[in-house]
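Excluded from the complex is one protein chain; the other protein chains are retained at their positions.
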Amino acid sequence: MTLGALADALGGRLVGDASTLIDQVATLSGATSGRISFLAHAKYAAQLKQTAASAVLLRAADSAHCNVAHIIVDDPYVAFARVSQLLNPQQPTQKGVHPSAVIAADAIIHPSCRIDPHVVVSSGAVLHEGVWIGSGSHVGENVTLGAHTRLYPNVVIYAGCQLGERVVLHANVVIGADGFGIANEAGVWIKIPQIGGVRIGDDVEVGASTTIDRGAIEDTVIEEGVKLDNQIQIGHNCFVGAHTAMAGCVAVAGSARIGRHCSIGAAALILGHLEIADHTRISAATVVSRSIHTAGTYTGLFPMDEHAAWTKNAAHLRRLAQYAERVQALEARLAKLEKTHG
Amino acid sequence: MTLGALADALGGRLVGDASTLIDQVATLSGATSGRISFLAHAKYAAQLKQTAASAVLLRAADSAHCNVAHIIVDDPYVAFARVSQLLNPQQPTQKGVHPSAVIAADAIIHPSCRIDPHVVVSSGAVLHEGVWIGSGSHVGENVTLGAHTRLYPNVVIYAGCQLGERVVLHANVVIGADGFGIANEAGVWIKIPQIGGVRIGDDVEVGASTTIDRGAIEDTVIEEGVKLDNQIQIGHNCFVGAHTAMAGCVAVAGSARIGRHCSIGAAALILGHLEIADHTRISAATVVSRSIHTAGTYTGLFPMDEHAAWTKNAAHLRRLAQYAERVQALEARLAKLEKTHG
Partner (left out) sequence: MTLGALADALGGRLVGDASTLIDQVATLSGATSGRISFLAHAKYAAQLKQTAASAVLLRAADSAHCNVAHIIVDDPYVAFARVSQLLNPQQPTQKGVHPSAVIAADAIIHPSCRIDPHVVVSSGAVLHEGVWIGSGSHVGENVTLGAHTRLYPNVVIYAGCQLGERVVLHANVVIGADGFGIANEAGVWIKIPQIGGVRIGDDVEVGASTTIDRGAIEDTVIEEGVKLDNQIQIGHNCFVGAHTAMAGCVAVAGSARIGRHCSIGAAALILGHLEIADHTRISAATVVSRSIHTAGTYTGLFPMDEHAAWTKNAAHLRRLAQYAERVQALEARLAKLEKTHG
């Protein structure tokens, strides 16, 4: 594409030759001729001057420091996403059912679907237009997959789950396995049948090896536009509001209700049966142990230190309550002394 | 089923019309006519008055506050589990081996087994009565699966592992992968062959994408009745005692020995080569870094706070040892002053 066409598509202001051809995105430091890069964070500003990119996406304030062609935009990272989508369009799906796939006689499969080798599509499943099922995936009974939804290889969807349109499930994702519902009777665990399902909205993307459990009674719900990274665990009956994003290895215990437009950092843990307000940000490795009713950023992680320093501090941490009492006692004693002699 | 039949099955006392038909369980708030719900926690008591359920399982103390039919039981949650099992019986397994499955000539498969598409059953494997292998699963050489054990799709069991009866492995579980046994010689890691296996007792259930490694020399052992949630990692040579339950994302390092009837909270980490007493409870996100010889509840997690507050506290935490010294110094100085002027 030409630089002019890209600037038009972005609605940005081009500084440079509109006829320059751009064939791919690149980092500032790794770019070569024909590549377009971006400057979104000040820490990479030094790389701007040395870049060999043919063009850069940047903010107006950085224009003066740029020696190559550039497109001025409000948000260079968003512009970069759009340019990369334009330069890397999804390949059109080849339609057709591989002969090794095992398809139930009563499954309804739109003729535009692509079903790869060794797939199983079970009884009652409905696959809408343009669905692509990667090799080795299992689509359970009565599952519905909305138009243009894509399963990468070896995904498993249990019976009865409902997915929206343009949903992407990466390899080895499991949707709808039984929630962890057990009751203890005299020391022995009794299983509670998990009769709810999972409902996933449009435009949800789920990273590799993430698991989303089915509900115990009612459904687990993932609203539209949610983005989940790899190896996340969503417990039964959770609700994840629209456009919330979670980084890798987050765990959400059962029946948690997470608002819309939240950001959950890597390896955070959300305990069960609590609520998180819309637009809340949870830092990485933080344990959310109570409901959050006011949006904001919440954090709780033990600061890393050299091991010897940590050992000392950790030992005192276990006596923190004693130190608190000693400070209080000191204050009382000192006040008494000050009263007499101050 | 009638309410009378349910009350009889539970050994509970029915208040209401024994002929009422019940077809499914429901939550108090989501129930409609024909549904039975339960009240197990006081926090849901307010929902009891508004419920549209045809009946409720509850304790004697809550009977007076209930306007609909109810069954009085000692433990409503256990009763709910039993009722849900009665109303949601497991569907009988259709027997038979799908033609796409690849079965070793010397595998022994009971004629009542169900083997789904694209399964592999390797040489020397033994599948007892009523075993059901989900699509795409791999059963390694010389694996034994006890009667009525069920593998959901895409499970992998490595060679030589032994599973008991009524074991349930959810999708993408891996049993018997090599433990992490490596020795460092001059900076290069040498692999230690993992020649032990995995032995899993009767009535164990394992959640989606959980991994249980084979032993380095002797076997990794999961005793009967253990319940593991999703995405748990059990290292080589661990021992997990009977009827212990672990919530999602727990990690257990090698050679840990966990007692019977323990509860391990979500995302807890048990370090290697240590022991945990029977009936111990570990809170979510807690790192067990030493053996626990006395049953009790053990916790260690950094409390979440608003980010700004956390930042301040975390900075002081890294100077905790200094503050401890300053408190001690203050005490000495004050004592001296008090001696002279007190």
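We just call them A and B in the order they show up, numbering each chain from 1.
As a convention for this text, a residue touches a chain if its C-beta (ideal position, glycine included) is under 8 Å from a C-beta of that chain, and two chains touch if they have at least 3 such contacts.
This is a predicted model, so every value here is computed, not measured.
Chemist: Out of B:Arg13, B:Lys49, B:His65 or B:His316, which is the one that touches the chain we can't see?
Modeler: Hidden-chain contact among the options goes to B:His316.
Chemist: Among A:Gly140, A:Gly207, A:Gly235 or A:Gly254, exactly one should touch the missing chain; which is it?
Modeler: A:Gly207
Chemist: To test your reading of the contact rule: which positions on chain B touch the chain that is missing from view?
Modeler: 100, 102, 118, 120, 136, 138, 154, 156, 158, 172, 174, 177-178, 180-185, 187-193, 195, 209, 211, 213, 217-218, 231, 233, 235, 249, 251, 253, 269, 271, 283, 286-290, 296-303, 305, 309, 312-313, 315-317, 319-320, 323, 326-327, 330, 333-334, 337, 340-341
Chemist: Over the whole complex, note the residues of chain A touching the chain we left out.
Modeler: Spelled out for chain A, the touching residues are 24-27, 30, 75, 77-78, 80-82, 84-85, 88, 98, 100, 116-118, 134-136, 152-154, 170-172, 205, 207-209, 225, 227, 229-231, 243, 245, 247-249, 261, 266-267, 284-285, 301-307, 310-311, 314-315, 317-321, 323-324, 327, 330-331, 334, 337-338, 341-342.
The criterion applied here is as follows: only the chains that are shown with their structure count from here on.
Chemist: What whole-number Å value describes the gap between the mean CA coordinates of chain A and chain B?
Modeler: 25
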